[in-house]
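Input: a single structure, listed below in structure tokens.
Yeah, one chain of the complex is gone here, protein chain that is, but the others are all in their spots.
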Amino acid sequence: MTVAHAPGSLVSPARRSRRGWWARTASDPRFAPWLYLAPMLLLLGVFTYWPFVHTFYLSLTEWNLNPDQPIEFAGIDNYDRLVGNTLFQAASYNTAIYIAASIPLKVLLPIPFAVFIWSLGRAGNLYRTIVFLPTLISFVVVSVVFLWLLNPLGGLIPSFFQQVFGWRIGNVLKDTSTAIWVILLLSTWKVIGFNILIYLAGLVSINRTYVEAMRMDGARDWTVFRRLIWPLLTPTTFFVLIYTVIFTIQQVFTPIDILTEGGPDSTTTNLFYMVYQYTFITFDVGLGAAGTVVLFLFLLAITLLKVRVLDRRVNYQQ
Amino acid sequence: MVLSRSWQVVGHTVILLLCLAVLMPMAIVVATSFKPPNEVFRLQPIPADPTLRNYQEVFADRAFLIFLWNSAGTTVLRVGGQIFFAVLTAYAFARWRFPGHNLIFAAVLGAMMIPHQLTMIPIYILVAELNWFDTWQALIVPNLAMPFAVFLLRQHFLSFPRELFDAAEMDGAGPWTALWRVVLPNLKPALAAITIVLFIDCWNEYFWPLLVTETEASQTIQIGIRRYLEEDFADFGALMAGVTLASLPALAVFFMLQRRVMETFVGSGIKG
Partner (left out) sequence: MASVSFRGVNKRFGTVAAVRDFSLEIADGEFVVLVGPSGCGKTTSLRILAGLEPPSGGHILLGGEDITGVPSMDRNIAMVFQNYALYPHMTVRENVSFALQLRKLPKAEIDAATARAAAMLGLEDLMERKPRQLSGGQRQRVAVCRAIVRDPEAFLFDEPLSNLDAKLRAAARTEIRSLQQELGVTTVYVTHDQVEAMTMADRIVVMHDGEIQQVGRPLDVYARPANLFVATFIGNPSMNLVAPTADLGNGNAGAASAGAQSAAMLGLRPESLALLGDTDAPDLTLSGTLRQVEALGAETVLHVDFCGQTILARLPGTVTPVVGRPVRLGCRYEDLHRFDDAGRRLDG
């Protein structure tokens, strides 16, 4: 057998590194990870962690965003002003309403939908996709469209009720008793499909043989739901609850800004929108920062709750 | 699981109502965008006299095209940057153990817990100091770090067999070459899904552009739509055409990879 033509000497036996200093450093396991991490750490430092800390400092100062004005130290003065402020009180109250109303609308309502879609198996995919669509549409578009649909002068929704039922619908966005509900319904419309999707992800992990076993034991639909699905879905429910609360605080900013600007009579503003108004409308940076810190403490409480719930979730799955 | 007949009837009815509630407004918007001005406030859903006039009007508006251009440009650059930096970070965590590994990973993930609202004031001030006001970089640079993308990518990287790293190294590929020629080509679907989620998130963003944009130099389509409203814009047919066009890119990228994108959305905590 001719052994000679083993794959010829294609490669010079250069055992010594022929790479340059940079290439050697960039592949040395002692330094390489830091090179790969550096951009992200820099970005997070400059655009997340530093501003986060700096906000606390700003909450103790008085400033009007004018670079020619000095930043004056004001101690807890801003917190004092904040607590006594009627806008803050209204915003806190509304935030509580937003959250309280979100639980039945955005957390509980999706569950039966999700369970039903799940029970359909593959046939449920179309439903799933349709209800998910609002997630893809910007809240600006949603708000603008509904602003037009709800317009008391010729808007399609008032005209519809007028012509079909003979009801007169005034300007629901200018009415202190209805405006917040319009925003709540819109944000429900936007998020319900997303939450259904999260519940579906939770349901998928439920082994269908459990259901079959319960069926063999003679359980009816309702019993299967109450004794099997609901308990197994509890961790997902908590998860949805937490995210919905955070979502409700953040994302309703857009409909508030476009539909009501916090009005009428501060009945739709929330803590986040209040911070925005203080800082960027009235240029009271200290007060805005103080509001941010309060918002942070609020989110922190929820996040701690979330951490506990997620721990439970892990335990549950074992 | 198979529901009993009566539950099925109830279920289909109720969910069809929900689908109707979801699709109705969309259908009205699209239908209106094809209606001539005299039909816009009529209830009848199908345009009696369909026209492309509204779309012509929108495309004739230079500002609208500029908004679209700003949105497209900043979104592509920003998402590209987000993916790039997230890939580097996730790769570092997945490939190497180094001192402080867990602590730094916690710091990156911890940033997910700090919503934009808590950092906006100092970033706004910083942007002003850098003289970036009303520029593309104001929209792009402060948003380049995306910890959730790091988190999702790392999950995928960890599921990647470690022996492949070793094999690539023995074949003469350094970490950089291995990343681009071995790791990423194997994670294309996951990468695509994350890119799409980031794209939709960025395209639909309202709050940050509201703060840092001022003129057509940087205003995005979402701000543009709002501006039409402020200007007491009365041509609703054209507005609906604009709204339709503004929503199309996000819908289009979604339908490219529907299933995976929905899964990725669930993992992201982003809610549009």
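Of note:
Labels A and B are assigned to the chains in the order they are written; within every chain, residues are numbered from 1.
The criterion applied here is as follows: contacts are C-beta pairs under 8 Å (C-beta built on N, C-alpha and C of every residue); 3 or more make two chains touch, one makes a residue touch a chain.
Just so you know, these numbers come straight off a predicted model, no measurement behind them.
Within the entire complex, contacts from the absent chain reach the displayed chains A, B.
When the whole complex is considered, the residue among B:23, B:128 or B:173 that touches the unshown chain is B:173. Only one of B:63, B:164 or B:252 touches the absent chain when the whole complex is considered: B:164. When the full complex is taken into account, the listed residue touching the unshown chain is A:27, out of A:27, A:59, A:195 or A:251.
With the whole complex as reference, residues 161, 163-164, 166-174, 177, 181-182, 185-186 of chain B touch the missing chain.
In the full complex, chain A touches the omitted chain through residues 1, 3, 5-11, 13-19, 24, 27-29.
Methods note: only the chains that are shown with their structure count from here on.
Rounded to whole angstrom units, the spacing between the C-alpha centres of chain A and chain B is 14.
Listing the residues of chain B that touch chain A in their complex gives 1-4, 7, 11, 14-15, 18-19, 21-23, 25-26, 28-29, 41, 43, 85-86, 88-89, 91-92, 95-96, 98, 104, 107-108, 111, 113-126, 128-129, 141-145, 147, 150, 174-176, 200, 203-207, 210-211, 222, 225-226, 229, 236, 239-240, 243, 246-247, 250-251, 254, 258, 262-263, 265-266, 269, 271-272. Contact residues on chain A toward chain B in their complex (touch as defined above): 19, 23, 26-27, 29-30, 32-34, 36-37, 39-41, 43-44, 46-52, 54-55, 58, 65, 67, 112-113, 116-119, 127-142, 144-149, 154-156, 159-160, 163, 189-194, 197-198, 201, 208, 211-212, 215, 220-221, 224, 243, 246-247, 249-251, 253-254, 257-258, 272, 275, 279-280, 285, 288-289, 292, 295-296, 299, 303.
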